[in-house]
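Handing you this structure, nothing more for now.
The other protein chains are all here in position, but one chain of the complex has been omitted.
Right, chain A next:
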Amino acid sequence: MVAADLEGPYELAVRRADLGLRVHWCVLPFRVLLVLTSHRGIQMYESDGSTMVYWHALDSGDATPVQAVFARGIAASGHFICVGTWSGRVLVFDIPAKGPNIVLSEELAGHQTPITDIATESAQGQDCVADMVTADDSGLLCVWRSGPEFTLLTRIPGFGVPCPSVQLWQGIIAAGYGNGQVHLYEATTGNLHVQINAHARAISALDLAPEAGKLLSAAEDSFVHIWKLSRSPESSYIEAAPLL
């Protein structure tokens, strides 16, 4: 478990509460990196936190004076680490098996508003399978296939509320929204199959237990719910049932 406080890479420790500060273990084929995002940039550490292997300063070039600049949303996909930014662009970093030779290989365009969350799933050897979903403040979801170049497969439009959290499991996209709803979409088609009126306030986070197919939703209404995800045996449509 990691608790994070803000410290710039070459600065004195300044305790200053920061927005968009996220921490994530990125499990890659040959190593695990600890990634931190903040309003200054992206830091990547060896998994024991001992050495910083990479620092990427955020480019605030096109930001207007009223826009907040930050990075938010971290996920590992194959040997890539993807990080979302305030502009909607998703940075894709190519990570070598060891050492600090990390390279920014691509910037994905697909979103116009700040990224909130990114979810990935290993492709399991199939072709043309979606293995990454990115979400933003407008509620828009973009579905990607990773590779030397990432391909945008589908877009699932928002409906006026942010999507703070997204998960991907066996081709099912689970998205939690600012109006307390959880939606389940088929990743290949982008079709909505399940709509849960789950909470009375904005959803803060979703988490998934992949072995058990259980989804957890936590929201600002102080409740936590657990849902069982499955596919109907006849139609293979996605279904959900409340457990807690």
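Throughout what follows, contacts are C-beta pairs under 8 Å (C-beta built on N, C-alpha and C of every residue); 3 or more make two chains touch, one makes a residue touch a chain; residues count from 1.
In the analysis below, contacts and distances are computed from a predicted model.
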Check: The complex lacks one chain in this depiction; which UniProt name from "Organic solute carrier partner 1", "Pyruvate dehydrogenase E1 component subunit alpha", "IER2 isoform 1" or "Mediator of RNA polymerase II transcription subunit 18" does that chain carry?
Finding: "Organic solute carrier partner 1"
Checklist line | Option from A:Gly73, A:Gly110 or A:Gly178 whose C-beta touches the chain left out | finding: A:Gly178
Next item on the list: May I ask you to list the residues on chain A that touch the chain which is not drawn?
Entry: 12, 14-15, 17-19, 39, 65-68, 113-114, 116, 136-138, 160-162, 164, 178-181, 189, 191-202, 220-223, 235, 237-242
